[in-house]
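Only one protein chain is missing from this complex, and each of the others stays in its spot.
Per-chain residue numbering starts at 1, and chain names A, B and C are given in the order in which the chains are listed.
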Amino acid sequence: MKRFKTLYTAAVILLAALTAALAGALILWTIGADVTRTYSVIAFEPLKNAMQIGEVMIRAIPLTIIALGISVAYRCGIINIGAEGQMSMGILAATAVALAMPDAPRYALLPMALTAGALGGAAWGFIPGVLKARLHVSELLSTVMLNYIAAQFYTFCLRGPMLDPAEITMGSGTPQSMRLTKAIWLDRLVPGTRIHAGVWIALALAFLTWLLLFRTSWGYRMRASGAGERAAKYGGIGVERYLVAAMVISGAFAGLAGAVEISGVHRRAIEGVTSGYGFSAIVVALFGGLHPAGIIPASLFFGMLLVGADMTQRMAGVPANVVTALQGVIILVIVAARMVLENPYLAERVRVRLFGSAEGSGEA
Amino acid sequence: MDFAVNILALGVPFSVALLIASLGEMFNQRAGVFNLGCEGIMAMGAFLGFLAPFLVGRGGPTAEIWNYAGILMAMAAGALMGIFFGLAVVTFRAPQGIAGIGLQMFGVGVAGTFFRHFVGGTQSIPGIPAMPIPLLSKIPVLGPILFSHNPLVYVAFLLPPAAWYVLFKTPWGLRVRASGANPRAADSIGVKVNLVRFQALAVGGALAGLAGAYLSLCQAKMFSDEIIAGRGFIAVALVYFGHWRPLKITGGALLFSLAQALQLAIQGRGINFPYEFAVMLPYVLVIVVLAFSRENLLLGPTALGRPFNREIRT
Amino acid sequence: RMAMIVESTIDDKGWCQSMHDGITAAQKELPGRIEYSYSEKMKPVDAGSAVLQYVSQGYNVIIGHGAQYKNLMLEMAEEYPDVTFVFGTSAEIGPANVFTYMPESEETGYLSGVIAGMTTKSNIVGVVGPVDGGDAARYNRGYVLGAQAVNPGVKVIVAHSGSFGDFVKAGEVAETQIKAGADVLTGSSQQALGALRAVADHRDEPIWWVGQETAQLGIPEGYKCIGASEYNYAAVIVDLVKKLDAGVKGGECIALNFANGGFNFRFNDDLKAMWEGPIEQKISETLAKFRSTPGSIDWSKVDYSKL
Partner (left out) sequence: MPQEIVNRISSLRMEGITKRFPGTLACDDISLSVGEGEILALVGENGAGKTTLMNILMGLYRPDEGRILINGSEVVFRSPNDAFAAGLGMVHQQYMLVANMTVLENIALGYKRAWSPLRVDLEMVRARIGEVADRYGLSVDPDAFVWQLSIGEQQRVELVKTLCLGARFLILDEPTSALTPQETDELIDLLKRMRSELSIIFISHKLHEVKNLSDRVVILRRGSVAFEGSTSEHSPGEIAALMTGREVVLPKNEAPCCEGCEALAIRGLKVRSDRGFLAVDGLDLSICSGEIVGLAGVSGNGQRELAEAINGLRSVEEGEILFFGRDIANLKPGEVIAEGMGYIPEERNTEGIVPPFSMKENFILKDSGDPHYASRSFLRLKEIDRNADRLREEFDIRSPDTRVAAGSLSGGNIQKVILARELSRAPRFLVAVYPTRGLDMGAAEFIHKRLLEKRAEGMGILLVSEELEEVLDLSDRIAVIFKGRIIDTLDRDSADSRKLGVLMAGVKESGDEAV
């Protein structure tokens, strides 16, 4: 029985890997690219040295933070695909604070900027939350739309009120803020890499999220609202209130991720900082089983894919798009394979096919 | 008056890609499958729609035919991608949200890659020209608004009533709705739920492919890998706007596109507020209108997103 | 050894392609001197990874083609003093190992505007902008000034699509402007192609285009394009290599304008009828003025809301 389980798992994983590799190879062959080279770059290069691992980490940080927020919302029954916009708003808020107080000391400014980032994102999460709770507007609609609105607002701020004065005098008005004061920089942890102190923030948030969701009555009620709205209402839970709260938390996490991203990596607000993290984080959150303990490895894995993707165009000479396609294939195959593994009915059927029905039919 | 007519005449063709794609997504969702990969299918459709006339049809006497061959290829590829998606989410029961994002990346990535390889940089084609309907297009106000467009625009506006009819009056529509609302019940009365879902995915995919082809063949008459630019996601959102009903979805697509035309026209008139706020207009409007429309949500596909298997009870 | 990082692709018939073409031209001009690699579609965070990787592979000139890479370039310049970093658009004088470059695109915009102002019959001309910032802001404002200079009664319609890459939307913008009566349009960045395509759709109507980039003359839609300017980055790159040879590793800004050969202008030979005569003359006058007094256009005072 045990042996079967291991064999079965191994076989499914092997099959999945083969399928993904084959599908990817098909694309690569079509464009005449070097298949093995591409794969080896994606699989090994991102882990080759500290610098590259650092690159993986700096992507995993925002992914983790946003995915945690998304999982809070998801657990409460609301699918937040608006993290992209919430992150933008977080960046703006944090930047505004940093620009407003250029001389504030680090111990005051950094927490304030991070909090502002969280609040900015929270405000942007509040909108779809209320729209859903009060007016039954599907969050799938409102968050998609709010992403576009945030993107425009972001450009407006960076082009207008927050524009780097140097861009007017010396540049051409490229939408970006001036370099933020050193007081809000997050330390780089390892020389020669870009790993920054956001790692600790991400880890702390993972722990807090776990506490919130699984150890507090608040989290209990949020999860109940998501898992059975009708029953939760019956149980006296103010589902609508928790829905809004979950969206606010989710937005706050995304906003905070934005603040961390600019204070850890870019050190000024520029265009393109969000770079699709909001969407990748949905995948990370679901990959990670909507649980902090799963989200951390999932975001590292995804960070690796992103770095590998970026490297292939230089190291294997394939256009950047190929890697997007490969990621798509990998996602599709992995999620399908995981469901196969988690389907006891199928496993049972295979077992019976292979070994007959005699054994193990009783209590399990 | 002219201003208003212009806006209407522009908004109508702008809405077509969204309209077709969201009707496709509506079929997916009505059958119970949430396909966030619409964007990817549209990208493939746009690319394939572009490819045939670009490679073979250029200038020659057969150019027109190749345009339509492109459309057929786009629809076929869309249907195939729908089926491919079905393999993951229907057969293997993968969570539809992530799988959809996977499909989106796959579609956009493959379209971009092949485009790079087979075409090179941004390129244009003659595309399908506008075809004003002889007499009707001369009618004062209605002529420019309704009858002076690309042939695909006319087709697109036959789609909503057709979709409505299919969904509510034909046996297949009945099966689709039942599969999306209560697959177990549908199954118990002999509906092959998963087959119906595959069919719906194929139909939805074909429509998404067509929407993409419209963009590359009729609207932009070009291709680049950024051609869809998020329209797939907006199409998905419009399905929610329209509460899975063809006519309301059409209303949503039109509302969005008219707002788009309006904001561009307003920008052009010289505005004294930042243009970004004008660009936001369509997005804001769609949210606001939805917020104030009352609708019974029970009427939608209540099993949306839930895979079905007879034996597995959840 | 030279590496370039661009936000779009090297064949976008716009901003990124002009730099790519410039570098490859410089490679030909200085045979064997330049080993060149590029990374496309670089979001800010990816750009950082790419730079780190290039540096570790021994590239010693790194170009971030866009002011959004300014921060990265400056930061990396601190960390790797032996490597030369180049970015634009910016007129700032960077640290000792940073070059900046600054296309004064208002000049090219001005030329386009002159053509538009003199060509228009409806007295309405259009600008299809991506966002109001960066190179596009300068070009578009130059266009407004140029059109107004030769045709004080002209109405300039400016609208932004809000995106650099969404050329479908740019096409929609152009359509809207044409419907509003505009008969000469221009646009900047890669999305402008969509607008040009929309103009080209009006095959038999007197609706014209003026280009920001000479690559637009050579494509099928070029038959609508009366003339276009060109960014001659080859000159910048050659200049750069010479400076490096001379031991100057940075701390300078290289401007691009008509005076220093950073820009060229070309008419469309197939449309002689459109520009022969007064327009040609006016353009050469203007060019002469630019060559003698660069930086003469105050683009920043243009206020779109007052048009």
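Everything below uses one rule, namely that a residue touches a chain if its C-beta (ideal position, glycine included) is under 8 Å from a C-beta of that chain, and two chains touch if they have at least 3 such contacts.
These numbers were taken from a predicted model, which means no experiment stands behind them.
S.K.: Check the whole complex and report which displayed chains the hidden chain contacts.
M.R.: Per the contact definition above, the missing chain touches A, B.
S.K.: Hey, which of A:22, A:231 or A:293 is the one touching the hidden chain?
M.R.: Here the residue in touch with the unshown chain is A:231.
S.K.: Pick from B:65, B:155 or B:174: which residue touches the chain that isn't shown?
M.R.: B:174
S.K.: Write down which of B:25, B:187 or B:225 is the residue touching the left-out chain.
M.R.: B:187
S.K.: Under the stated touch rule, tell me which residues of chain B contact the chain that is not displayed.
M.R.: Missing-chain contacts on chain B: residues 169-171, 174-175, 177-178, 181-182, 184-192, 298-300, 302, 310-311, 313-314.
S.K.: Going by the touch rule given at the top, which residues of chain A touch the chain that is not shown?
M.R.: Touch set of chain A with respect to the missing chain: 215-218, 220-221, 223-224, 227-228, 230-238, 344-345, 347-348, 352, 357, 361-364.
To be clear about the criterion, only the chains that are shown with their structure count from here on.
S.K.: Two or more other chains touching the same residue: where does that happen in chain C?
M.R.: 132, 162 - these are the residues of chain C that touch more than one other chain.
S.K.: Residues touching two or more other chains, restricted to chain B: which are they?
M.R.: 276, 279
S.K.: Along chain B, where are the residues that touch chain C in the complex?
M.R.: 6, 9-10, 14, 120-124, 126, 129-130, 215, 219-222, 224, 226-227, 229, 231, 260-261, 264-265, 267-273, 275-276, 279
S.K.: Which part of chain C faces chain B closely enough to touch in the complex?
M.R.: Against chain B, the touching part of chain C is residues 9, 11-13, 17, 126, 132, 157-163, 165-169, 171-173, 175-177, 179-180, 182, 190, 193-194, 197, 200-201, 219-221, 304-307.
S.K.: Can you name the residues of chain A that touch chain C in the complex?
M.R.: It comes out as residues 51, 55, 58-59, 151-152, 155, 158-159, 166-176, 179, 194, 261, 265-268, 270-273, 275-276, 306-307, 310-311, 313-314, 319-320.
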